[in-house]
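Excluded from the complex is one protein chain; the other protein chains are retained at their positions.
Chain naming follows the written order as A and B, and within any one chain the residues start at number 1.
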Amino acid sequence: MKLNNFKYFGWVAVLGLILTACNNPAPTNTQSGTQNTQTATPASSQPTDKFTVGLVLVGPKNDAGWSQAHYEAMQYVIKKQPNVALEYVDKVNPSDRPNVKGSQVADDLIAKGAKLVIFNSDDLKDDAFETAKKHPNIPVIHATGDYSWKEGKNFKNQQNLVNIMPQMEYGRMITGCAAALSTQTGKIGFLAPLINDETRRLVSAAYLGSKYCWENYRKKDIKDLNFKVTWIGFWFNIPGVTLDPTKVADDFYNSGYDVVMTGIDTPEAAVQGKKAAEAGKQVKFLHYTLKTGCDLAPDICLGVPIYNWGPLYLDTIRKAESGQIKPEFILGKPDWSNINNPDTSAVGFVFGKALTEENKKTLEQFIKSLGDGSINLYQGLLKFQDGTDFLKAGEKATPQQIWYMPQLIQGIEGKSK
Amino acid sequence: MENNQLKIKDYSLRFGTLILTFLFITLIIFLAGASPKEVFVALWQGISSADQFARVLSTLAPLLLCACGLVFTFMAGLYNLGIEGQIIMGAIATTFALRIFQDIIPSYLAILLGIIFGIAGGALWGLFAGVLNVYGKVNEIFAGLGLNFVAQGLTLYLVFGPWKRPGVASMSGTEQFKETVWLPTIGNTEASPIALILAVLGLVVTAIVIRGTYFGLQLRAVGQNLRASYVLGIPAYSRILGAFAICGALGGIAGSLQVLAVFHRLIPNISSNLGFLALLIGMLVGNGILWILPVAFFFSALNVGSLQLPLSLQLESSLAGVIQGSLVLFVLLARAFNNIK
Partner (left out) sequence: MKIELRNITKRFGNVLANDDVSVTVEAGTIHGILGENGAGKSTLVKIISGFIGRDRGTIILDEKPGEIKTPAAAIRAGIGMLHQDPLDFPTLSVLDNFMIGREGGKDKTSSIVLPKKLATKELKYLASDFNFSLDVNEILGNLTVGERQQLEILRLLSLGVNTLIFDEPTTGISASQKDALFAAMRKLADSGKSLIFVSHKLEDVAVLCDRVTVMRQGKVVGEAEIPCPENRLVEMMFGRELASPNKPKTATAEVALQLHNIILKTDRLTIEIEKLTIQSGEVIGLAGLEGSGQRLLLLMCAGLLPATSGNLIINGQDMTNQTYQNYLKAGVGFLPADRLKEGLVNGLTIQDHVALRQSIGRRSFVNWKETLTVTKDKISLFNIRGKADSKVERLSGGNQQRTQLALLPIPLNLLLMEHPTRGLDIESAIWVWQQLIARCQTGTTILFTSSDLDEIVQYSDRILVFSGGNVSAPIDTKELTVNKLGQMIGGKFEDGGLGTGD
């Protein structure tokens, strides 16, 4: 009897261990129960003219970044097109929802009446494709990705699949320019996630922006500009797997990089920048995708390039409603007349407090020139890091050349692969 | 007669526990600010379509295999928390085999080799935990947790390193395998008959080995009293190692199935915590091996159905975990209570 009781204590202890392991701390949204019941209408009470959109979010819908931008885009769509109803599941990734696949979530959303499904991550591209194949009558939007791009490398002839991606390269050029205008030391750091086509494209764009503004507005020699990218290996810190972004950011600030821009999901560039500034260093940072990113350290924030999916989604959903969906690869353009217009511009830039009035004017001038075509940064002569030609003198880049850059542009310090 | 009385007592205990658990869960749902009725309806809806039911079956297969594996270690008196790592190593080994063989030999052979590699990978990892336990005198719980950590790290390394998708390392795992090496499924759903057959076979073999063979009997003896078993002439340590290896092998098959039938690639969280879920099942069923089938089915259904909680009720799907956890807790308490009496 005695022994057995001890054994049960053992069991209970083990149970505790397992339970904590099972319910690993997924970032939870405590308000979700009350806040969103109005928008996620139960399937049963749908009038027939309702058009239900299923949204599969890779992260929490309030992640203050990527997934939240998509969730807010759908709120925007509903405001503009009130017969649209939203069914969504967030945190669709194997660590938050083990044993759940994006395609399964889509199946369930469709079973609940979704007539169109949106996937919001590159990580979900196989799921998006699988869903499109399994439900040929349901239009599927994959935000990011290139399966529907006829001229692209990975084209899959799938009639109901649409890819959407705002042209963040412009956002990045503006970021790069802001950095070049503001740096005192001529050293700009880029705290970057992992290396793929998209991130190579964006880092290169940032560099092109910096280079242009350094040479043309600051009238300095490009040799005196030091632009360094450090890839941590993922979108956020995974101890033991990625580099520690905190340390990378510190290294930048401590070795004279007085402007650091970030491309990762978490705010180390801002947080460590703030600490460095408090310690008396003259440093600035640029955040990414989060509209309110400057609030992390307003006094040293130069700005934030942001995505605006709302108008793109609205347009595609309207097409789907009227049955006009076709496989399409949509590159969301900035509205050059006002890049921060929520109804028209796919890419925006929030100006930060640390940007001086003069520099802000210069930056606006830069944006205007990008818009009217008087500046085209994707024009030769441009070389890759290994010295081979990216664009020959005078040659303008095709969308494919921009999308699939095999290497970083020459002048950037950091790995291409 | 003695046995009959015991059985009636046993069943009424189980039944009473079930009702208590149910009440407790209802209370928790109330406290979480939801309506219990809605939650149960949602869970039910979450498994009622053909697609969803197929998902229940496809989760059931690895779950059954892991639970069966754990029967061996439980019998030997071991808490094999390393089952997660054993699933992962099975999955890694399967992926390894498929990467080599999927293009050079017929698909069915590649699949077969994948499963064999999975068995070997899981068994080795299990044996490793056993060696640490027997010869290194490391408590099997800590050995298991440590090895889980290593296996998890290895997966991340592979997914982000040598086995990353061309150009794009991502959390979504390695490149998908060719469709020809996916396990065939029933219709357009995700249930694979081969996976189910393997799992049921695993259960039958487990039941036979535990109940009908000297090996099973010796395991039970070793689990209850290592010293006495040794004095009685049982090679106790080799039996413990055997239990670890078998558990690892079955976990390895589960890992293979996660790769071949569910994800069709290696993903960072390939085990999907099914090992831990299987531990809960093991605790719940105690010695009643055949109870594994209904309990695993129930857990699988709960697991799959819980996707409806965020979907239709904006509730965290981890509520399903709470339900499973409280069920186990109550059963353990009931058993402890019964024992003290």
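Keep in mind that, in the parts below, a residue touches a chain if its C-beta (ideal position, glycine included) is under 8 Å from a C-beta of that chain, and two chains touch if they have at least 3 such contacts.
Being a predicted model, the structure only gives us computed values, none of them experimental.
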{"item": "Option from B:33, B:162 or B:233 whose C-beta touches the chain left out", "value": "B:233"}
{"item": "Residue of B:58, B:218, B:269 or B:300 in touch with the missing chain, whole complex considered", "value": "B:218"}
{"item": "Residue numbers in chain B that touch the chain omitted from display", "value": "1-3, 5-6, 212-215, 217-218, 220-221, 224-225, 227-235, 341"}
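Quick note on the criterion: only the chains that are shown with their structure count from here on.
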{"item": "Residue ranges of chain B touching chain A (in the complex, touch as defined)", "value": "33-34, 46, 49, 51-52, 55, 59, 79, 81, 141, 153, 156-157, 160, 167-172, 176, 188, 190, 262-263, 267-274, 276-277, 279-280, 283, 303, 307-308, 310-318, 321-322, 324-325, 328-329, 332, 335-336, 339-340"}
{"item": "Of chain A, residues touching chain B in the complex", "value": "1, 4-5, 8, 10-12, 14-15, 17-19, 21-23, 26, 28, 32-33, 36-37, 40, 42-43, 87, 89-90, 93-95, 97-101, 104-105, 107-109, 111-112, 122-126, 134, 194-197, 233-235, 238, 240-241"}
